[in-house]
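Note that this complex is displayed minus one protein chain, with the remaining chains in position.
Order as written gives the chain letters A, B and C; numbering starts at 1 within each chain.
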Amino acid sequence: MDLRVGVIGTGNIGTSHALSLHGEVSGATVVSVYDLDADRADAVAQDIQADVYPSPEALIGSAEVDAVVIASPDDLHAEQALTALSAGKPMLLEKPLAPTVADARRVLDAEVTLGRRLITLGFMRRFDLGYVQLKEQITDGEVGEVLIVHNVHRNASAPYGLLSDRTMYNMAIHEFDISRWLIDEEFTTVQVIKGRPGPQTPPGQFDPMIVMLTSATGTLVDVEAFVNAHYGYEVTCQVVGSLGVLDMSDGAFITRTARNLRGQSIPDLWLGRFAEAYRAELQAWVNATRGLTRPVGASAWDGFAATSMAEAAARSIGTGSRESIELPQRPALYS
Amino acid sequence: MDLRVGVIGTGNIGTSHALSLHGEVSGATVVSVYDLDADRADAVAQDIQADVYPSPEALIGSAEVDAVVIASPDDLHAEQALTALSAGKPMLLEKPLAPTVADARRVLDAEVTLGRRLITLGFMRRFDLGYVQLKEQITDGEVGEVLIVHNVHRNASAPYGLLSDRTMYNMAIHEFDISRWLIDEEFTTVQVIKGRPGPQTPPGQFDPMIVMLTSATGTLVDVEAFVNAHYGYEVTCQVVGSLGVLDMSDGAFITRTARNLRGQSIPDLWLGRFAEAYRAELQAWVNATRGLTRPVGASAWDGFAATSMAEAAARSIGTGSRESIELPQRPALYS
Amino acid sequence: MDLRVGVIGTGNIGTSHALSLHGEVSGATVVSVYDLDADRADAVAQDIQADVYPSPEALIGSAEVDAVVIASPDDLHAEQALTALSAGKPMLLEKPLAPTVADARRVLDAEVTLGRRLITLGFMRRFDLGYVQLKEQITDGEVGEVLIVHNVHRNASAPYGLLSDRTMYNMAIHEFDISRWLIDEEFTTVQVIKGRPGPQTPPGQFDPMIVMLTSATGTLVDVEAFVNAHYGYEVTCQVVGSLGVLDMSDGAFITRTARNLRGQSIPDLWLGRFAEAYRAELQAWVNATRGLTRPVGASAWDGFAATSMAEAAARSIGTGSRESIELPQRPALYS
Partner (left out) sequence: MDLRVGVIGTGNIGTSHALSLHGEVSGATVVSVYDLDADRADAVAQDIQADVYPSPEALIGSAEVDAVVIASPDDLHAEQALTALSAGKPMLLEKPLAPTVADARRVLDAEVTLGRRLITLGFMRRFDLGYVQLKEQITDGEVGEVLIVHNVHRNASAPYGLLSDRTMYNMAIHEFDISRWLIDEEFTTVQVIKGRPGPQTPPGQFDPMIVMLTSATGTLVDVEAFVNAHYGYEVTCQVVGSLGVLDMSDGAFITRTARNLRGQSIPDLWLGRFAEAYRAELQAWVNATRGLTRPVGASAWDGFAATSMAEAAARSIGTGSRESIELPQRPALYS
């Protein structure tokens, strides 16, 4: 029996999820979609023979819907997640959990009170073959203890405008989550070092920035966050261990040599780099929601921790100093 | 409505197909399996809640089965394909179409007589991201006209024994098919150059060999076929054009530096390299069989052409000379 | 007429210089050597038909010696440089200029007072093909304005013991110099972030460390300094510009695939990586000293600036804070 899924939000990522669930994920049927822009919702619904619902609440509450994908604008995540929790519906919630720590906390607390894990955060990198192999190779011990993680995250052009604190909540948050996952530790301090703004950076904003994180045991993690890198979209990760080093690149298959240059293409957008990760994430979420596997992917706790890191980083942009990342005790639900 | 699939043969590749159709392909349900070894069939059937059938004929003929995957031993391919053609069932047939040109011809003729394309040959490389991008980049014209294709195909150890003519039918046949697909031409001559046998090669056999193919327009394609390369499984392809060169590698994500060495892991077996290609192949086959797309993948004609190339190559092992590849006119069904 | 060179110090690097000047540099003859260990000096002298002198002063003062190479222990650099300045002898002085800023200042002042540039600092990376091409490609403008430089400097095992401030003076000093040279700016602040010590780090010492430098215009330069990286010796540099990125690696020619691994060898020691840079440095120094070219290589001012950076970095190890790098006005002699 297929899982009947409703999709809230049919922008880029919501549409991508709906089509993927429909056409390349086993065990799921998209039965309903919602978007504020009804025409956009209609277009997707028609492609995949789904119904259009008049409101997120109607969709979440429908007896036809077993589980929901929430891909609405960031500032609606918390309310819709709370609604889905109330309705007892499992959900794949796009990151961030919420755009503020206070809102993220409300969602976390609600799930803890409920006592059941219904939220999976859409940190798709945990399903990317590159990161999966990176974690396997950390775990196999060949490079010893992890001492440093160097992350690079570059966009061709600013996907969310150039408000520098938003860079933390929306872009570097991927590195915040994946670094926690890679080294299986929480972080305690963060400092943002602001670089000389590039020629396309508006006054008062900072780009690129280097985010320097320290974990509870002293592991260093740095993130170069560069939202206007111009040349393309690129994500790399280097893990420095006591016995060796692991480098994650983009798994290019083709090297082209032409016009005195030999090299690989760099995409403009992140969907190219992570398309397969999104598919694997959806398949894993469907399998877990159907009870075939135990829960996988990021939890509400993971989403809360990442948002807390982003908030401390945004504070450091203002102060220029090292800021503490304050986390409560991890609730037993997430152990 | 899901496509109801029966799987004939639950060896390595048949089991892999059954699990993939069950767990990561949209729109298909594996309803039945068959294997000469009933215990092996039972084990797979139990995993995926499918029925076990007592014979290939029973499975093919069942009203519960919409389409079949044929992953039986090579010498049964032709008969089972003919049975499925008679029953009007679409099939994904593992390569080769048949182990002799004569048998391949019988199957081809039967499908032509039927007048409908029911056979998809399991040349999974056509769905590999590496080869797909390679073909895209040939097509975009940046490297000009294709003049040469250099292929390398190495196994860690001989997967089919070391009978040198079997190397052509079972191993180099992948290059025969993918080269036809890449340059969209038929080949007219083939010459096998036998190298000095490595220390593990039995007397009277040859390994490595270089297969030199010439297309109708003079394009050169060479294949280094090395079944006992010891170090691991590796497939590469280099396309030399009039304006540039394309190199396809294995899309490694991780570079590990340890013990004075920086590098990438090489797998021992081909399933690691082509796992994703198999999934994509199955999804595409299901989609096409359900009528959502037009036919994709290799046809019976493609399988016939590849077997014809293998036969001419095997002849050249004996003669040491350049041999002609004789193909009939391509039937209209495949244009 | 060949330049007659005396070499002071016949340890690793002094011997390497003497042999290189003798056997692979045009226009120079090593006429004399000195080492506190007379046997060691004798051995080298015999190899290259040079005389052994009883003291550095005797060698510097000799009428047979046109120019000197100073490769003595670090704490003797300043005195010997002052002696050579007094004698009016051009010198190639191994880095650092001096192990303290105060001593470095005395040498700088002496040369300024003399009014002639006789000192070339042995920052050989300026002659390394990798760095030379990196600078050329910065200059050609294809990657836009330089915004960040990421440096990595790893030793297999601690070459100078693990006194963390020595890591700045002796190891990271190479990055201090080369970063100044690459972006043609002075640096104003430095902060050292201390990582979790690896298992081989003695108590009270720090390894690895990340050194974060800010230039006068805000360009960020970071240096991962890791003296016990275990796996080998490796130096990389990545320049992030407003339009693109440049990566410098070690120019490996050979990729070996064996035992399920494809990769490049990493040397244990720096001489392998920079052997050719040392040769080019010596040839350039001989040419300039003979008047065939204008002065090339690092000056006393460069050596002074690098030592000042190291001192501020060492301070930051103690304080954990960002420290100012105080430089006087650059004397006109070096403009």
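As a convention for this text, a residue touches a chain if its C-beta (ideal position, glycine included) is under 8 Å from a C-beta of that chain, and two chains touch if they have at least 3 such contacts.
Being a predicted model, the structure only gives us computed values, none of them experimental.
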Omitted chain - touching chains that are shown: A, B, C
Touching residue (missing chain; options A:27, A:122, A:232 or A:297): A:232
Of C:46, C:217 or C:255, the residue in touch with the unshown chain: C:255
Residue among B:82, B:112, B:193 or B:296 that touches the chain left out of view: B:193
Of B:58, B:148 or B:292, the residue in touch with the unshown chain: B:148
Residue among B:13, B:114, B:212 or B:327 that touches the chain left out of view: B:212
Residues of chain B in contact with the chain not shown: 144-145, 147-148, 150, 193-200, 208, 210, 212, 214-215, 217-220, 222, 224, 226, 228-231, 240, 242-245
Positions on chain C contacted by the hidden chain, ascending: 22-28, 129-130, 133-134, 137, 142-143, 243-259, 262, 276, 283, 287
For chain A, the residues touching the chain missing from this view: 231-232, 234, 255, 257-268
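Convention: only the chains that are shown with their structure count from here on.
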Copies chain C and chain B - interface residue numbers shared by over half, same or different: same
Where chain A and chain C are represented by their mean Cα positions, the distance between them in whole Å: 43
Cα-centroid distance, chain A relative to chain B, in whole angstrom: 37
Chain centre separation in whole Å, for chain C relative to chain B (CA means): 57
Residues of chain B whose C-beta touches two or more other chains: 255, 257-259, 262
